[in-house]
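Here the complex is missing a single protein chain, while all its other protein chains stay put.
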Amino acid sequence: MTVTMAAALNTALRDAMREDDSVVIYGEDVGTLGGVFRITDGLQAEFGAERCFDSPVSESGIVGTAVGMALYGLRPVVEMQFDGFSYPALDQVISHVAKYRNRTRGRVGLPMTIRMPYGGGIGAVEHHSESPEAYYSHTAGLTVVSPGTPGDAYSLLRSALAHPDPVVFLEPKRRYWMKEEVELPVSGEPIGRALVRRAGATATLIAYGPMVATALEAAEAAVAEGWDVEVIDVRTLTPLDLDTLAASATKTGRAVVVHEAPRFAGYGAEIAAALTERVFGHLAAPVLRVTGFDLPYPPAKIEHHFLPGVDRILDAVARALEY
Amino acid sequence: MTVTMAAALNTALRDAMREDDSVVIYGEDVGTLGGVFRITDGLQAEFGAERCFDSPVSESGIVGTAVGMALYGLRPVVEMQFDGFSYPALDQVISHVAKYRNRTRGRVGLPMTIRMPYGGGIGAVEHHSESPEAYYSHTAGLTVVSPGTPGDAYSLLRSALAHPDPVVFLEPKRRYWMKEEVELPVSGEPIGRALVRRAGATATLIAYGPMVATALEAAEAAVAEGWDVEVIDVRTLTPLDLDTLAASATKTGRAVVVHEAPRFAGYGAEIAAALTERVFGHLAAPVLRVTGFDLPYPPAKIEHHFLPGVDRILDAVARALEY
Amino acid sequence: MSVTTGRAAPSGAAGESSRINATWQEVAADGGLAAPAHHDLALDHTQLRSLYRLMALSRRVDRQAINLTRQGALGVFASSQGQEAAQVGAVFALDDEDWLFPSYRDSVATFARGVDIVEVLALFQGSWHCGFDPYRYRVAPQTTPVATQALHATGLAMAARMRGDPIVALTLFGEGAASEGDAHEAMNMAGVYQAPVVFLVQNNQYAISVPVSRQTRTESIALRAPGCGMPGVRVDGNDVLSVYGAVRAAVDRARAGGGPTLVEAVTYRLEAHTTADDETRYRNADEVATWRANDPVQRFAQTLRDLGVLDDALTAEVEAEGEELAARMRDSLFGAPAGDPREMFEHVYATPTPALNEQRALLDGELSAEGDA
Partner (left out) sequence: MSVTTGRAAPSGAAGESSRINATWQEVAADGGLAAPAHHDLALDHTQLRSLYRLMALSRRVDRQAINLTRQGALGVFASSQGQEAAQVGAVFALDDEDWLFPSYRDSVATFARGVDIVEVLALFQGSWHCGFDPYRYRVAPQTTPVATQALHATGLAMAARMRGDPIVALTLFGEGAASEGDAHEAMNMAGVYQAPVVFLVQNNQYAISVPVSRQTRTESIALRAPGCGMPGVRVDGNDVLSVYGAVRAAVDRARAGGGPTLVEAVTYRLEAHTTADDETRYRNADEVATWRANDPVQRFAQTLRDLGVLDDALTAEVEAEGEELAARMRDSLFGAPAGDPREMFEHVYATPTPALNEQRALLDGELSAEGDA
C-alpha cells in the first residue's frame, strides 16, 4: 500500500496502543483535534480520553508528568507541538529524562517517548522550523531518532515505544506527506543502525530526517555528472552507528554530511569529527558539511535560500572530489 | 598584584558598574549574600539594591526580565547560580535572547550578559558540575565566552558587559581560586580572538575555560617526553577564532581538543570538524578529542575519573604523534 | 494614511463621561471574586468615537487579513475577531510613552496602538518576523512562544521603575498561555518588584482545540492574582468600555507606583485558531452563533447609538476609511517581492562573524549562478 509518513506514524501509535495498554498519549491538541498535523488522529476515538488526551499549554509540565508516569510503569508518549516549543521542556529533559536511570543506579528506567515535528520548509512563522537535534544528541542518556521515510517512521516509532529508555523522536515535518509503497506493520532495522539508502562508490552523502530525500535527489542528479554517490540514512542520531558510516567512507574516501540545522556545533560536526578520527587514513578529502547557516531560522519567504538543496549538496560533493 | 579569578570577576563587575550606570546585576542570592561563590560580593553595598539585587528562584524569569530590561536600554548582567540551573532558562535564551536582534531586523539589540559558574571538579552534588557550552554555542545569535585565567576573566567580562549583543559568560568554577600576577584593570585580546598560551612545535592542544590550566600542565609534563606542545586558549567559543587554531595546526600537523563536557556532539566536535576542513592537507593525524565521557556527570567521589587529566591528554598526544 | 495611536484623554477631560458605565469584578487581596461593581468612566464623546473607529477598523483589517490569506498573500493569520473589545479597549488605556507586549493573536491590539497594518502583517506574510520598529511604536514584536513576552513586559517595567520613568507595560496573552511557567514567573516577579505592568489575559475559551475547562480547573484566571500578591480583576471582555475601565484603572495604579494587576477579559474567538485550523473538529456552530450574537463591535456600536454618539455619518466615514485600508493592504501585500535573502546574514549580530561572511559568500555565489544577483 501507499502510505504517507503521517499515516505511518499514526498507524504505529495505534498498533502500539492496541498491543500494550500501558501506552498513553498526551500533549497539546492531540486528543479531540488529533494533533495539528493529525498524527494522533482517531486515537482518542478508539482508545478513549483516558489513553489519548489533551494537555494544558505546558511543555515542561507535559514532559515532567511523563517522567512520573513512566516511573509508575506506564509508557507515556508525549508530543511537543512544534520543535520551537520543545525548549520550555529542556530542563525536564536534560535534568531528569536523560538522567533518571543513571541517578537511580539503573533501578528506574524511563520508557517514554517525546515526539515532535521538526525542521523547516513548510513556510511557517518563526519558531515552527527549528532543528534542535544537536541539543538532544549531546545530552547523554537520551536516545535520539529521526526517520527519513514512511516505512522507517513506522518501524522506528514502534521501536521507540518499546524502548527501555527515553527516546526523543524527531519527525521531519515537511516529509509528513511523503509517500512510500510499504506494507504496515513493517519492522525495519532497529534503533542504533544506519542504512545505506543508495549504494555508490564516488562519495558518501550522510543525512537524516528531512534531508534523506534531498540527499537521494542529489545522488540521482549526480549521475549526470558521472558521479556514483552513496547515500546513508543515519536514522539514529544517538547512539550513532559509526561502523556503517566508516565502511562507506573507507570505500569512497569522501564524505559530505547534510543537515538543516545551523552548522556551528551542529550534529554534523560530530559525524565529521568521529568519522575522521575513525577513517583518517582512508580519506581523500576532509568530511564536508552542507547545513543551514549560522543564524536564526529565516522568514518563510526566503527559507529556501537557507535550506540545503540539491545544488548546494552537489557543489560540496564537487569540492570533495576536487581535493 | 596577585588576583584570583573570583576577585578578577568581582573587580570587573565593580569597575563596569562604576563606569556605566546602566549596568544592573541580579540573580539568586547575588545581593545580600554576594553570590554563592561571592562573585558579586560587596556590589550591593557599593551600588545599592537598585543596581544589584536578589531575585526569586526563577531562572526563566531572570533571563526573560533581562530581555525586557535590555530592550529598555539597560545592560542587565544576570547570574545563573549553577550550570545545571541554567536549563530552565533555555527557552528564553534560545527563543528570545539569541533571536531578538534578528527578529527586529537589527532594530533591537540586547546588550545583556548571562554569567554562570560551570564545570566540575569541586566535589559537588548532581546538577552542580555541568558543562552546557555545546547548547549555547550551537545557538546562533549568542556570543559564548569562557576565560581560562584571572586576567582574561577580567578583560573578557568587561568586554562582555560592553558588547552590543548578548553574551553567555561561562566561568570555570574550579578555577575561581586560581591565582595570577596581573594589574587590574587589564585589557586583553577582544572577544573573538583565541590566544597561544604556550608556543610549541610538536602538537597543538586546544582548550578553554577549566581545561586551559590542565592543558598547560600537560604541556609542561610533555617536555619530559621530548615533546614541545603548543597550547591554545579558545576564549571565545562563538564566534570561534579558527585562524589562530589553523595557524597552529598547520605548523604542528597534530591537534588535540580538550574539554570536560561529554564528547558526543560536544563543542570539541566543531573544532575538530572545522579545523580539519580548513587544514586537512597539513594534518599528519586526525584531530583527537579528550573529553568527559558520554554520561551524566558522575558522583563526586569518582568525578576525577571522568575529568580529563594530564595523563589522558598526554596519551592522546602520543596517539596523534604515532600516526 | 495611517492610524493614530488610540489613547485616553488626560484625566479631567470633558464632562459627558459621567453617563458612561463600566463594570468589573475585583478579586480581594486574600482572594475571592467580588460581585460586579460599577464605575464611571472619564471618556468624552470624541474619545468614544475614536474608540469606535478603532474597533470598526480593527474588524475590517482582520477580515481583510483572512481574505488575503485565503488568496495566498499571507501564509497564515490568527484572527482577533470577537476579541476587539479586549484588545482595543486595553490599548486605548495606554498613554503614548507606555509599552505594549502582544502575542500572535493581538494583531488588532498592535494596529490599535498605531502600528501600520502592513508592517503588522509582515509576520504572517513571512517577509520578516517583525515588520515594525518596536522603538517607534513602543510595541514589542508579536510573540509566538506563548507567555514568554509576559517576562519581557515585566523586565521593561522593572527597568522603567528603576529609571524613575512613569511608564507602564501592558502584556496580552491567552488563558492557555497562562498555564505556562513563564506566566507565573512573570506575575510573581512583577509582584516582588512592584513592576508597573498590567497582565491582560484574554480568556477566549480555547487554546486551539482545548477548552478552558481542560486548560485549568480554576473558576477564573483572575484568581491567580492573590497568589502573586497583586490585585486581580475579571471583566466582560466583549464590553469595550469595561475592558477600558478595568485596564485604565490598572494602568493608573501601576503608574502611581501601585504595582502590577492581573486582568482577565472573558471573551471568545469567533474565527478558527488560525486560517490553518479546522474549528469544526472541536466546537459546534451553535456555540459560535451564541457568541456571535454578543459581537463586541456591534455591541459597542449599539451602546454608542443609544448614547447618541454614533450616527450614520460617522459609520459611513469609518466604513470608507476601512475600505481604503483594506485596499492598501491588498495593494501592499499582494505580489510583494520577497526581500533580499542576503539580509538573513545582517542582523544576527551587530557585526557579522567570519563564519557568517563565508556563508553569505556561498549564498552570493548561488544567487549569481541563478542569475538573481
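Should a chain be cited, it is by its letter among A, B and C, assigned in written order, with residues numbered from 1 in that chain.
Convention: a residue touches a chain if its C-beta (ideal position, glycine included) is under 8 Å from a C-beta of that chain, and two chains touch if they have at least 3 such contacts.
Predicted model only: the values in this text are computed from it and were never measured.
Across A:Gly64, A:Gly119 or A:Pro150, the single residue that touches the chain missing here is A:Gly64. Contact with the chain that does not appear here is found for just one residue of A:Val24, A:Val186 or A:Val258, A:Val24.
Checked against the hidden chain, the listed residues B:Ala6, B:Val97, B:Ala124 or B:Ala213 yield one contact partner: B:Ala124. Of the candidate positions B:Ser58, B:Thr113 or B:Thr143, contact with the unshown chain belongs to B:Ser58. Panel shows chain A; residues 24, 50-51, 55-56, 58, 60-61, 63-74, 76, 88, 91-92, 95-96, 99-109, 140-141, 143, 164-165, 192, 238-240, 242-243 of it touch the chain omitted from the view. Residues of chain C in touch with the missing chain: 27-33, 179-185, 188-189, 191-192, 194, 214-219, 221, 223-230, 259. For chain B, the residues in touch with the chain missing from this view are 28-29, 31-34, 36, 54-61, 84-85, 87-88, 123-128, 263-264, 293-296, 298-302, 305-306, 311-312.
As a working rule, only the chains that are shown with their structure count from here on.
Of all chains, the one whose Cα centroid sits at the greatest distance from that of chain A is C.
Spacing of chain B relative to chain C, judged by their CA centroids, is 40 angstrom. With each centre defined as the average position of its C-alpha atoms, the distance from chain A to chain C rounds to 36 Å.
The multi-chain contact residues of chain C, meaning those touching 2 or more other chains, are 128-129, 145, 181-182, 343, 348, 353, 355. Touching two or more other chains at once are residues 60, 84, 87-88, 126-127, 264, 293-296 of chain A.
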